[in-house]
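Quick one: the structure is below, and I'll ask about it shortly.
Of the protein chains in this complex, all but one are displayed in their positions.
Per-chain numbering from 1; labels A and B assigned in written order.
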Amino acid sequence: MIGNIIGTWIAATLTIAILSFLYRDNPLYKLAEHLYVGVSAGFWVIYTWSFDVKPMLIDRFIQATGVEKWVLVIPAILGIIMLSRWIPKYGWISRIPISFTVGIGAGLGITASIQGFILPQIQATLLPLTTINNIIIVIGFITTIFYFYFSREHKGFLKVGSRVGIIFIMVAFGASFGYTVMARISLLIGRVYFLLHDWLHILR
Amino acid sequence: MSWLTKIGTIDRRIIYGLVLLAVAIPLLFKMILPIRVSEPVMMCFNAIDRLPQNSVVMISIDYDAASEPELQPMLVAVLRHCFAKDLKVILLGHWALGLPLGEIALNQVAREYKKVYGEDYVNLGYRPGYVAQMVGLGREIRDFFAVDYKGIPIDSFPFMRSVHNYNDIDILFGLEAGATGDAWVQYAGARFNQKMFFGATGVVAPDYFPYLQAKQIEGIIAGLQGAAEYETLVKQAGSAILGMPAQSVVHGLILLFIIIGNIGYLLTRKKK
Partner (left out) sequence: MKRQVPLVITFLTGVLLVVTFFIPHEPFGSLEQRFLIWYTIVAGFTYLLGLDSLVRYHLLKVRDRKEGWFYSIILILGLVITLILGFYSWAKFRSPFALGCPFMYLYTYIIIPLQATMFALLAFFIASAAYRAFRARTFEATLLLIAAGLVMLGRVPLGGWLWRQLATLIGLIPGINGVALGKFELFARINDWIMDIPQTAAKRGIFIGTYLGAIAMSIRIILGIERTYISSS
């Protein structure tokens, strides 16, 4: 209980320290900022240990038998030589695990983009032009692509198309801005709620 | 005329102060405003509501403390819905710094509904490299999560023994604050036909509407308003419903800022 009270006071102090940046950059803000970086870095180490090295390597190595046991040495070595970047002279060795992860990312990405986005999204745009909304979706989609088509000078038909496209793009950006406002305000509500409810107990 | 042109140059600290007041006052007065439930949220609610007892719901924590006020109330509301309907919940996370938030919500709601760890829900924890994992889960969940977040083998939990891949997961609920949602759709959804719906921050929610229109996802709970809508549907007010009046006031204030800023701008332009 006392631990929670102390914790809440620490959290409130840190919250105010960060908010103090609104007035101007100051030592209290800098302190909180550095603490955040330090603690976060520590978190990543603990994560790597408890969610990667321990369950995926050590536990498996203990439980596995035969060839499976020794096959695990390969990813362990790949992981360790990734850290060769720490020593500039041998940094190039880390290219091996990097190339492995890049290859996997690229290989998975090609098929996923086609199957998971391009095909279903085009299919969803192939609509019968029987309602105004369907017409708007089709025109909006095609003209937006026109706008981003830079291989030819925007003249004639392409110019008209891209002019219509920018209308849709601006509406989309406006909508995104509207939603972003809500997101940012939500975060502030969360912090003010913490200060009023958990710390000051004004809100019950 | 001079005061009219001056309104275009209010000091930023005054703006900051007004924003702070616009958030604090509605909270202090505990204002409550009626919430209108939108279609995308209703679709999410129905997706859970039509599941039979003991169906398996996978919940992915793809956010961290930076989006907690928006996404945490969604998680709590959906968990309440799941447990009220006696569904089994599997929690995992793809945002390392957010995983504990899932554990906090899970514990809180499980206690409310007297649910037992291992029998009604499990927390698998986190593994790095979400794209590879999303594809790999399509074959065998144990290849990535042989143990839960505490290191206990998942086969020691009765309901997990029959869960092997996406075929055994009835629906996936992703709480999204970034690109992880796209990956879920493209890897688990497109390749393995996994049904899913998202709770998304206001920043990323607009990007998911194309998936909704293409029926690649079942619904979207967008931002704090979406969370308040789900709280309304499960008939249990939480921090989202409490926060919406403050949202309303600040939205009004920002709209006012935009109008004032533009009046100032138009007046100075005329002068020039």
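Here, a contact is a pair of C-beta atoms (placed from the backbone, for glycine too) under 8 Å apart; a residue touches a chain by one contact, two chains touch by 3 or more.
Here the structure is a predicted model, which means the values were calculated and not measured.
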Seminar exercise, completed: Among the options A:Leu31, A:Leu129 or A:Leu200, the absent chain makes contact with A:Leu31
Problem set entry | Residue ranges of subunit B at the interface with the undisplayed chain | 10, 12, 15-16, 18-20, 23, 33-36, 38-39, 64-69, 96-97, 99-100, 103-104, 107, 125, 127-129, 132-133, 135-136, 139-140, 143-144, 149-151, 191, 206-207, 209-210, 212-213, 223, 225, 244-245, 247-255, 257-258, 260-262, 265-266
Problem set entry | Hidden partner chain, residues of subunit A it touches | 3, 7-8, 10-12, 14-15, 18-19, 21-22, 30-53, 56-57, 71, 74-76, 78-80, 82-83, 85-86, 88, 91-92, 94-111, 113-114, 117-118, 121-122, 124-125, 133, 136-145, 147-148, 165-182, 184-185, 187-188, 190-191, 194
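Simple rule for what comes next: only the chains that are shown with their structure count from here on.
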For this session: Find the geometric centre of each of subunit A and subunit B from their Cα atoms only, then give the gap between the two centres in Å, rounded to an integer.
Result: 14
For this session: In the complex, go through subunit A and note every residue touching subunit B.
Result: 22-23, 40, 43-44, 47-48, 50-52, 54-56, 59-60, 101, 104-105, 108-109, 111-113, 115-117, 120-121, 123-124, 137, 172, 175-176, 179-193, 196, 202-203
Seminar exercise, completed: In the complex, subunit B touches subunit A at residues 13, 16, 19-20, 23-24, 27-28, 30, 66-70, 96-97, 125-129, 131-132, 135, 144, 146-147, 149, 151, 182-183, 185-187, 189-191, 201-203, 205-207, 210, 213-216, 222-225, 239, 242-243, 246-247, 250-251, 254
